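Got a structure for you, questions after.
A single protein chain has been omitted from the complex, and every remaining protein chain is retained in its original position.
Then we have chain A:
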Amino acid sequence: MTAPPPQAPQVDDAARNARPDHRPRPAPPLRRVLAHAGFEARVLLSNGEQLMVAIVLPAMVLIGLRLLPVGRLEGVPAIETAIAATLATALISTSFTSQAIMTGFDRRNGVLRWIATTPLGRGGYLAGKILATLITHVLQVLVLGVLAAALGWRPELGELMALVPVWLIGTVAFGALGLLVAGLLRTEAVLAVANLVFVLLVALGGVAFPTASFPRILGGLADLLPSGALGELMRACLADGPFTAGSAVVLLAWAAAGVAAVVRWFRWTDS
């Protein structure tokens, strides 16, 4: 056998195939998913535009609603309605907008094709993506929570516990919608649609302002949107807002329909 080139990596180590620990095999499933989640979260958090969407815009919502006399509920401290709207905004920004944009570019750049050929596979990619989203959410809640605390927010443990199922269902619903946008539209369109829909949902979709403050028909329509349902449930948890089972049903329905639509229509390649 010819000697390997001096700088070559040890791909041609003659003992390679005789040593079981060097045979090609995948990392354990959990390690693969964690590796992808960590990778994706680091990429997301090191991207200036994504950070802007994930942290800066929700922070602006928080400060705006804390200081301006809008979006409030009768008899509820302004900081409580503000933090409810802020966390809903943060959830939508990461689960929907950031994921749509990142996944859209991944598809255009062939990343999804390459991933499908690796031990991670498509299932692992989606699992890692969901985990990365949840990691980012935790960081968002910490940063925005500290800012809200500085503005006078004093949360109770029960409120935060009640938030968890809403947070999870909301993540699934908006994550699925983000993947759907990324999987169906051209990348340039994904960028535009993800940002435009985000702004519209926050401003007019029942996130920043309670749907009860809308004209009757518009309020009824907003109640049927995932953003309206999420906003109302957040306010029910964090701002002593009225809990309506209808909002929970609407959000669950969007989550189920979103996942089904992704399974049916998501395209892994541009071709």
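Operating definition for what follows: contacts are C-beta pairs under 8 Å (C-beta built on N, C-alpha and C of every residue); 3 or more make two chains touch, one makes a residue touch a chain; residues count from 1.
Just so it is clear, contacts and distances are computed from a predicted model.
Enquirer: Looking at what's absent rather than what's present, what does UniProt name the missing chain, "Cytochrome P450-pinF2, plant-inducible", "ABC-2 type transport system permease protein", "Heptaprenyl diphosphate synthase component II" or "ABC transporter ATP-binding protein"?
Expert: So, among "Cytochrome P450-pinF2, plant-inducible", "ABC-2 type transport system permease protein", "Heptaprenyl diphosphate synthase component II" or "ABC transporter ATP-binding protein", the name matching the hidden chain's UniProt entry is "ABC transporter ATP-binding protein".
Enquirer: Among A:Arg25, A:Arg154, A:Arg216 or A:Arg264, which residue is in touch with the absent chain?
Expert: Touches the omitted chain: A:Arg25.
Enquirer: Of the residues listed, A:Ile79, A:Ala100, A:Leu120 or A:Ala148, which one is in contact with the missing chain?
Expert: If we include the chain that is not displayed, A:Leu120 is the one touching it.
Enquirer: On chain A, what residues meet the omitted chain?
Expert: 1-2, 4-5, 7-14, 16-17, 21-29, 31-32, 35-36, 39, 42-44, 46-47, 102, 105-106, 109-111, 113-121, 124, 269, 271
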